[in-house]
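Have a look at the structure below before the remarks.
Only one protein chain is missing from this complex, and each of the others stays in its spot.
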Amino acid sequence: MTADTFSKGLWRENPVFVQVLGMCPVLAVTNTAINSMAMGLATLFVLVMSSTLVSLLRHLIPKQVRIASFILIIATFVTAVDYVIQAISVELHKALGAFISLIVVNCIILGRAEAFASKNGVLDAMKDALGMGLGFTFGLLCLGGVRELFGSGSLFGWHVLGPHFEPWVLMVLPPGGFFTLAGWLWLIELRKGRAT
Amino acid sequence: MFPTFARGVHPPQLKTTAEMPVRRLGFAPELHIPLGQHIGAPAQCVVKVGQRLERGSLIAEGRSFVSASIHAPVTGTVRKIGWLATPQGQRIQGIVLASEPGAGQEHVPFRAPPDLNDPGQWVDAVARSGLVGLGGAAFPTHVKLKVPDGRNVDTVMINGAECEPYLTADHRAMLEWPDDIVSGSLLMKKVLGAERVVIGVEANKMDAVKALERASNNCVDIRVVQVKYPQGAEKMLIRALLRREVPAGGLPMDVGVVVANVQTAAMIARLVPKGLGLVERIVTVAGDAVEKPGNYLVPIGTPVGFLLQSAGVVPDCQRVILGGPMMGVSVADLQLPITKGTSGVLAFKTAQDHESGPCIRCGYCVQACPMSLNPAAIMRSARGGDLDGCVQYRLRDCFECGSCAFVCPSKIPLVQYFRQAKLDLRKQPVAV
Amino acid sequence: MSQLFPLFLDACLINNFILAYFLGICPFLGVTREVNTSARMGGAVIFVMLVSSVCAFGVNALLTGLGVEFLRLISFIVVIASTVQLVEMAIKKLSPALFRSLGIFLPLITTNCAILAVALFQTAREYRFLQCVTYALGAGVGFFLVLVLMASMRQHLDLSDTPKSVKGTVLALVVAGILSTAFMGFAGMGGGS
Partner (left out) sequence: MKALLLKGAPHLNSERTTAYIMWHVCWALLPAALWGIWSFGLSALSVLVVCVGAACLADFGFTSRFHRLGSLSDGSAVITGLLLGMTLPPSVPLWMAALGSLVAIGLGKHAFGGLGQNLFNPALVGRAFLQAAFPAAMTRWTPPFLSDRFQSFLAGSWTIPFARPQLDAISGATPLGLLKFDHMSSHISDLFLGQTAGCIGETASVLVLTGGAYLALRRMLDWRIPIAVMGSVFVISGVANQLNANYPDGLFMLGSGGLMVGAWFMATDMVTSPVTTGAIWLFGVLIGFLICAIRFWGGLPEGVMYAILIANATVPLLERFTQPKAFGGQP
């Protein structure tokens, strides 16, 4: 149970590939691997912190206002992350833009708070959040890696495909996000089809 | 340009038997007479097994309003009363009549001639004569002759369009019985209190137009319509000749018209005043598997196999169709009888069968549908199991003329999809 | 006026919220199964966007005046949630018919990132009041347009004989990708970007 609480988010209930939740950042900031990584970690942080806090306060929060309280808790952490990233790298903050703030309305975080953290103990909530957050980061990296590789010929900024590679500009543009996610989901469907 | 309706298609005409006068064949040894050959309730059998009947005597009586009586097509003995097969694959009650060797063509009245001046008695006589629409739909004729209160019929329209390829039975009827057609239609006009009689004939039958004009004495209006399929559908003929559109789900009477086929009109004049019953009809026998194609006056109940053998069918015949090639049914059982609605028997050597491909949305079907439906959309809904979608796209207005399937470049069996969807709709509980 | 129309075009077509910013993808994938439903949803989004944009403008002015910008995100969230609540109650009272057709979507809209994004973008770009309203209207109309287009296409595709592995989300994303590519044709329209 405990191992499962952690690992299910990594693959079996992966928020990106299986639940297809929180798509705005998945598609918007994954034009490079670095951005994906940063976005994933930021989400991971907010997810773990808010899940922990929600789980701690789960007996104190009245049922009627729980959603509003969850949002407030999340918004607080998001604001913190926003300022932290700005402090680390202005450039990164610029690249991610408003999407850091938009973590607030990422369905995964509110979803985990509502579906898991508010009903389980602190340790389980943390494990669940960590699993989901890592799964989310993994999903973002899968997209960001492919998009950066084709779109710029590089990975995390290194030119892995050599100087003569003609970048596919489309991949770092919005359509590339749609196509790449579609491609990953299709591959997963095909694998499932073979398994069953 | 002759008047017509919007859309429609131009299949090859293939009217190879147009020059062949109507002939009689011998009687089949055994005739199979279904009791329900018409739209409505089956007739009630009034004979017993072993009973001897004369040609023309009543064998089944239409007792409800929408029904028609049936008469013995040949002098002979009732051999069996039981289940008969139908082209649709169902079974229906019917009478098997063994014809007497050497039976003659004389035709006895089954009742005294009616008083033609008494409309009630006259319409009743039409019902008892067993007259139904001989164009193919087989709707009891007398039902059309009773105008409900508050309705007004101003036009009697006689349908001589005969738009189906191959078929020439109506054409021959117009050439050989023009006087009967004219007097039959005038009788209808009289009983309906209509103002005029309009006979619509497709432009490929100008000889028939001339024959009718000679017989008409200017009492009826003979009009030529464009050669186009399905010009013979009554809604299309009304649209072409009167520019009136029968409302969806309605009848010609809703726009003040009663339509009858030319053979029906001719039979009214030939049978009703003499107290005779309907025992035979003109059937076109054609197709490349027939050695002696032609138009035959065939007793009702004659097995298709007997008719084909008399007309000489080649051994490698692969497909037999009852009716025309556009709306007829293909049959495998040659024991099936000719009924009042059978306008043709076609036999072909090759079973021309195209493999159907995916719909490429060419829109040919939309431009062909005489009811201005969107067949491609109905087909999509039907195939996807979306019956609500079918209804929204007005599947119920479709009368299965087959124009869409004819033009479809992907050879999709559209009509089959529509039939199946209509069956499924009937099974569905009616929404409150 | 001459600056407002390009702004409208920019928010509506060139940088369409769904196709260029991926905002509101959840309802885009979730609600776009039926044209009528998505048209209502889109209508509700236009409405809420306008109202919350105006409210956010006011709140931002207030926060800047007080010098507590770090509360911006939290206040925006609160404002939007409460606006939606108020709008819901108001519609229920004023027009039951409208409520029946929009009602169920209003709570959903609270977590629609497109609404929050309008507030955040207009603040980040320091739009003036009229610009805010235009921007919100453009974003809403663009959202509506793409939502309805997508719904009609998906309804059409539902009856198609699509490979099983593609049917559903994958195909929706492919369609969105192609549509997004096609919308790149609007780039530079109105002299912007």
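A, B and C label the chains in the order they appear, each numbered from 1.
Here is the rule we go by: a residue touches a chain if its C-beta (ideal position, glycine included) is under 8 Å from a C-beta of that chain, and two chains touch if they have at least 3 such contacts.
Bear in mind the structure is a predicted one, so any value in this text is a computation, not a measurement.
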| item | value |
| --- | --- |
| Contact set of the excluded chain (shown chains only) | A, B, C |
| Residue among B:V182, B:A377, B:C390 or B:A421 that touches the chain left out of view | B:A377 |
| Options C:R100, C:R128 or C:H156, residue touching the unrepresented chain | C:H156 |
| Hidden partner chain, residues of chain A it touches | 161, 164-166, 168-171, 173, 175, 179 |
| On chain B, residues whose C-beta touches the chain left out of the figure | 9, 11-12, 165, 235, 239, 245-250, 313, 315-321, 325-332, 334, 346, 348, 351-354, 357-363, 366, 369-374, 376-377, 393-394, 397, 400, 402, 405-411, 413, 415-416, 419 |
| Interface with the undisplayed chain - residues on chain C | 35, 148-149, 152-153, 155-157, 160-163, 166, 170-171, 174-175, 177-179, 181-191, 193 |
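In this section, only the chains that are shown with their structure count from here on.
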| item | value |
| --- | --- |
| From chain B, the most remote chain by mean C-alpha position | A |
| Gap in Å, rounded to a whole number, between the CA centres of chain C and chain B | 60 |
| Inter-chain centre distance, chain A versus chain C - centres from mean C-alpha coordinates, in Å | 22 |
| Residue list for chain A, restricted to those that touch at least two other chains | none |
| Chain C, residues touching no fewer than two other chains | none |
| In the complex, chain B residues that touch chain C | 358, 380-381, 383-384, 386, 389 |
| Sites on chain A touched by chain C in the complex | 20-21, 23-24, 26-28, 68, 71-72, 75-76, 78-79, 82-83, 97-98, 101-102, 104-107, 110, 170, 173-179, 181-182, 185-186, 189-190, 193 |
| Touching residues on chain C, where the partner in the complex is chain A | 19-26, 29, 70-74, 77-78, 81, 111-113, 116-117, 120-121, 124, 164-166, 169-171, 173-174, 176-178, 180-181, 184 |
